[in-house]
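Only one structure is covered here, and it is reproduced in the block below.
All protein chains of the complex are present and in place, except for one that has been dropped.
And then chain A:
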């Protein structure tokens, strides 16, 4: 019995140590990587050293207890590993001694580590990095997601994603991309790349929530975390507020997106009581703060569009005229395929099916051939113009391009009903 109790105490202790390591990893991974890699731009070596440090923590902490400043312990251990692997480069790491001394001082048990994650975000979204690798790099270096998790979210094979991440990190080092925040004149453009990469993670999760019952591939929380990080580190950038507001509006509705039987519920039929008020209020506040900075941009416009949708249950009617203006404004800022298709959807909903069709037909067929929202909107516009045969063809295509089984069931039902 005594032995049994000791064993269970050990198990409980090990579990709590593991919980601390996991919590530290979530909160500090990016901070520690940014700090280690800022020295010589070697992200891969920094991440390796850090994961060795986390492994060492799991070995050492259960025996010796959790250190007062786990971050400092991990940073010291990781730095020592780096010195061991690159002894001749040790000099580069010396500057970190001062940081560690400050963190180790008894008066500063919870001293925050200098936050260099912002420069790391700019590195990940650097123009020299292939566009589709920026988001995966951020997810890995700031949040510590592994290649397999990222691969699943982006529909890429885990081996391929691993190789692409290795190549991207090698490029950062070889190209000498600096770990710094861009100058003021370059900042808006470079920030747009950071924000777009964050939004790409959110979009994936949206499709993935739409596309599967597997919650592991949802990256909405990760994207919101990253946007919060940018907002806290760059409190004068209205587009960062806009992005965070946009994602909060959409995320606030997730509980209303599925009905009691798990069926898909489109926005116009959603029960507004199921929307998360706290997120909506936060989003409204962010948008108000952004507008005071007086620099309009794509994310603020998209957030404003979401805000209008959210207002509909309160005012009792959707303000279509305002939606139309904001969509037109969005097209002047960002004439993407998605923006044209949602503009057409607004026109269609306003009873202007013919105008909606004109917008849709103006798009390049190669760009829309597998873009599901295009076919859904095209079907609706044809239906609005009493063109049943054309509507049926477009609807069939939309159903065939739908990833989510519940959305597919919903569209099949619409087709039967229409």
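Here is the rule we use: a residue touches a chain if its C-beta (ideal position, glycine included) is under 8 Å from a C-beta of that chain, and two chains touch if they have at least 3 such contacts; residues count from 1.
Convention: contacts and distances are computed from a predicted model.
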Which of "Sulfate adenylyltransferase subunit 2", "Osmoprotectant transport system permease protein", "4Fe-4S dicluster domain-containing protein" or "YCII-related domain-containing protein" matches, in UniProt, the chain that is not displayed: "YCII-related domain-containing protein"
Per the touch definition above, residue among A:13, A:291 or A:405 touching the missing chain: A:405
Among A:59, A:336 or A:369, residue touching the chain not depicted: A:369
Residue ranges of chain A at the interface with the undisplayed chain: 155-157, 160, 211-213, 369-370, 396-405, 408-409, 412, 415-416
